[in-house]
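Every protein chain except one is present and positioned as in the full complex.
Moving on, here comes chain A:
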Amino acid sequence: MAITTDHTRAVADGAHSHGVVPAGSRAERKTSFDLADIPVPTGREEEWRFSPVARLQPLFAEDLGAGGVLTTVVEAPEAKVEIVGKDDARLGTTGKPGDRTAVTAWNAAQEATVITLPAEAVASDVTSVRVEGVTKDVTAQHLLVRAEHHAEGVVVIDHRGDAMLNQTVEIVVEDGAHLTLVSVQDWTDGAVHASSHRARVGRDAKLKHVVVTFGGDVVRITPDATFTAEGGEVEMVGLYFADTDQHQEHRLFVDHAVPRCKSRVTYKGALQGVGAHTVWVGDVLIQAEAEGTDTYELNRNLVLSDGARADSVPNLEIETGEIDGAGHASATGRFDDEQLFYLMARGIPEVDARRLVVRGFFAELIEEIGVPSVRDRLIASIEAELEKSMSVITGIAPAAAGEAEQA
């Protein structure tokens, strides 16, 4: 038996909230397909306490439309794409909704896009799902990604444009399958997006789950992963970059319900600008039966300027002592001026030095994502984010129109 809880990397920025005990065990949280069971939140509930519920309000409504986004799938030759009615028996198998947006998304969606990697097929190309916001009509969407037994493949869901989207992404990884699922939130300003990812991971199956959030006003993603048989492995990787007045929230739940499964969670974020707010909550539950569990979760935040706030809450519940390892680490730090001094003392101008440090912060994670097209895109997005902050530092931000005439 080896239980390790790594606090060595935690820093006292008020980010690592050991003092806050969630309302009961994660296992006891209400989940249901029924709207009546999960009422509209007030914002005081554990799962909503960091969220801007006012801005999410439209997504809590019972009736949501369907026309706000345009979804285009370009599938790998081996993959199969279907549009099915809500009564399709394959829907709803990954678990019940666990919060208000998840339950309204489930009930409002009338059809679903199902992507299947057939049994034993090895996809020769990435399957890309492009979700483009076209109107601000509040919209529900349901996606199901299935990797049948021993299938292998990569599915990238790419969100762009402006939308009010409430989404369910079901993920089924059957025995022996290896699935990489990437969700990129590259919305324009104004977009509001809630998404419940619910994954089931079978015997000896592997899910790599990647979340990348850059754009949108409010993005709240709640990936849940449950192991259904022994030998499963889940790797959850996330990267986010919040600017002025952006709210980016990632709440993860890994349910070790069966023995001998492994989970790794690594989320990293950068924040800049007044009102930039990120939330990371990582719940891991090791149930009494889950002997031989091996889990570790890490969240790191880099605060680049004043007025930004990062909340980081790892929660580990362990109901058995017979585990291989369980730990978490959380650290939120300000940009390190000593690093800046060191680099500048080598002749590197401040703008370039800052860029090096931020790139360095994300470098390892970007390599871990392992999907070349996503990696290149990510690097470009980080560069674009850095351009914004650099223009503040160097004072070359464009002046407000009309100012020149006033002067």
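Criterion: contacts are C-beta pairs under 8 Å (C-beta built on N, C-alpha and C of every residue); 3 or more make two chains touch, one makes a residue touch a chain; residues count from 1.
Note that in this section contacts and distances are computed from a predicted model.
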Undisplayed chain, where the name is taken from the UniProt record, one of "Fe-S cluster assembly ATPase SufC", "Beta-ketoacyl-[acyl-carrier-protein] synthase family protein", "Anti-sigma factor antagonist" or "Sugar ABC transporter permease": "Fe-S cluster assembly ATPase SufC"
Among A:35, A:84, A:119 or A:357, the residue in touch with the chain that has been omitted: A:357
For chain A, the residues touching the chain missing from this view: 336-339, 341-350, 352-353, 356-357, 359-364
